[in-house]
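With one protein chain withheld, the remaining protein chains of the complex are depicted in position.
Right, subunit A next:
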Amino acid sequence: MTINNHSIKDIETMLHNNEITVKDLVESSLNRIKEVDDRVKAFITVDEENALKKAEQLDQNPNKDAKLFGIPGAIKDNIVTKGLRTTCGSQFLSNFTDPLYDATVVDKLHKAEAITVGKLNMDEFAMGSTTENSSYQITHNPWHLDHVPGGSSGGSAAAVAAGEVLFSLGTDTGGSIRQPAAFCGVVGMKPTYGRVSRFGAVAFASSLDQVGPITRTVEDNARILEVISGRDKMDMTSAHEDVPAFSEGLTGDVKGLKIAVPKEYLSEAVDPEVKEAVMNALKLYESLGATWEEVSLPHSKYAAAVYYIISSGEASANLARFDGVRYGVRSEKAKNMLDMFRFSRSEGFGDEVKKRMFLGAYALSSGNYEVYYKKAQQVRTLIKQDFDNVFANYDVIMGPTTPTPAFKIGEKNFDPMVVYARDVTTVPINLAGVPAISVPCGFSKEGLPFGLQIIGKHFAEQTIYRVAHAFEQATDFHKTLPQLGGAQ
């Protein structure tokens, strides 16, 4: 069998009717990894032995009511997995082979009987947007192998797009789930801040980070979020909110839906093909009974500056825990303890991580705190108010997930206008803490995917899924698979 053209629901039916076993399913995932991952390079670690062992256990002892019974998935490598190496894409943690516990999200997946087949590549400590900034390997976009998959959850998006697993988990601090999902033509959800526990997700910027699912379809995505969401007493910032059955609200009905389209998300820096795809999506929604109007999120242009100050400040504090004492690689050079910290951290952290630590430490240092950090927090309030104002009159906000399709590997000289436009569509969402999804909405002439971003009110994931699902059902973009060869 092959898994890469089936939904989780299909698979569930096949398992239920005994057409396939869990072992068939896991083997097909592992075979696909063997077939394509030397080209895609999405995985840092594949855990074949334990995945097969678990599959056999489930076949012998089936609990077919479990929500993700036997479903093979993979986890971004900054989410800890008990006994399975967790590197954060950094050489600093290359020897962190034996984490002591599962992150809450992983524990919840396993309780639902999903099977973890491995750990996925990422930009080091989730800092980057191409997955080129990993200490291990460069992940390739399954649609065009000379292009980036996006990042920082590039391995998570590429693994799903390449049909290696049915779902993956990523993390999103400033766009790190949605942007790679858009670049790889898959569905990626950044939930409301607090919807999903961050316990065991290695912290980058604690007031922005969220874990979320990447899948091929909206329904699959809703199922995974249903499983991983909810209050966790191990994460004091996780929300006391009920978790609706997201996958059961996919009615296809968007009649009367009021869509807001921020003019800031469709600036001149947006590629004309991307703009056309978004306009076509809006027309489709109109034909389904929704209405849309242009609005403004006036503080969007400051979002990138606010984001860099706040996320780097939080990162410089969070990364203090890497000291070469309890875990991680210790420098061989050090003769005393202070040098052990300094050398281990200098050798362990990559360039981008250090740049952000310097900015963060600078913005937080005495005399600068008011000028930079507090100022950024105040502008963050204004950015959130922009969203509150629009959501007072509209149900969802839409625009492109990214202003362009995926760029080429090694293409470092970005047009500053494009870089700015890129941050404008993703970063404000994390600052405001609202949920947003990216769904495939078209392809460039070169065959690279685009994403439509649908943003909702706090804890309105159910609305987002319903709206995204209606679009998906009316289009065929999610049915096209990248041409990697092998069994499709």
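Here is the rule we go by: contacts are C-beta pairs under 8 Å (C-beta built on N, C-alpha and C of every residue); 3 or more make two chains touch, one makes a residue touch a chain; residues count from 1.
By our rule, contacts and distances are computed from a predicted model.
Trainee: Which one, "Aspartyl/glutamyl-tRNA(Asn/Gln) amidotransferase subunit C", "Phosphate ABC transporter ATP-binding protein, PhoT family", "Spore germination protein KC" or "Carbon-monoxide dehydrogenase medium subunit", is the UniProt name for the chain you do not see?
Mentor: Cross-referencing UniProt, the chain left out corresponds to "Aspartyl/glutamyl-tRNA(Asn/Gln) amidotransferase subunit C".
Trainee: For the chain not shown, which residue from A:Thr13, A:Ser296, A:Ser365 or A:Thr480 touches it across the whole complex?
Mentor: Going through A:Thr13, A:Ser296, A:Ser365 or A:Thr480 one by one, A:Ser365 is the residue touching the chain not shown.
Trainee: Give the residue, chosen from A:Cys88, A:Val106 or A:Leu431, that touches the chain omitted from the document.
Mentor: Of the listed residues, the one touching the omitted chain is A:Leu431.
Trainee: Please identify which residue in A:Arg32, A:Arg345 or A:Arg422 touches the non-displayed chain.
Mentor: For the chain that is not drawn, the touching residue is A:Arg345.
Trainee: Which is it among A:Phe43, A:Phe69, A:Tyr265 or A:Tyr308 that touches the chain not included here?
Mentor: A:Tyr308
Trainee: Who touches the missing chain here, A:Gly70, A:Pro262 or A:Gly324?
Mentor: Selected residue, touching the omitted chain: A:Gly324.
Trainee: Considering the whole complex, not just the chains shown, which residues of subunit A touch the missing one?
Mentor: The list for subunit A reads 95-101, 192-194, 207-208, 233, 236-237, 239, 299, 301-302, 305-306, 308-309, 316, 320, 323-330, 334-343, 345-346, 349, 354-355, 357-359, 361-363, 365, 372, 374-382, 384, 430-433, 458.
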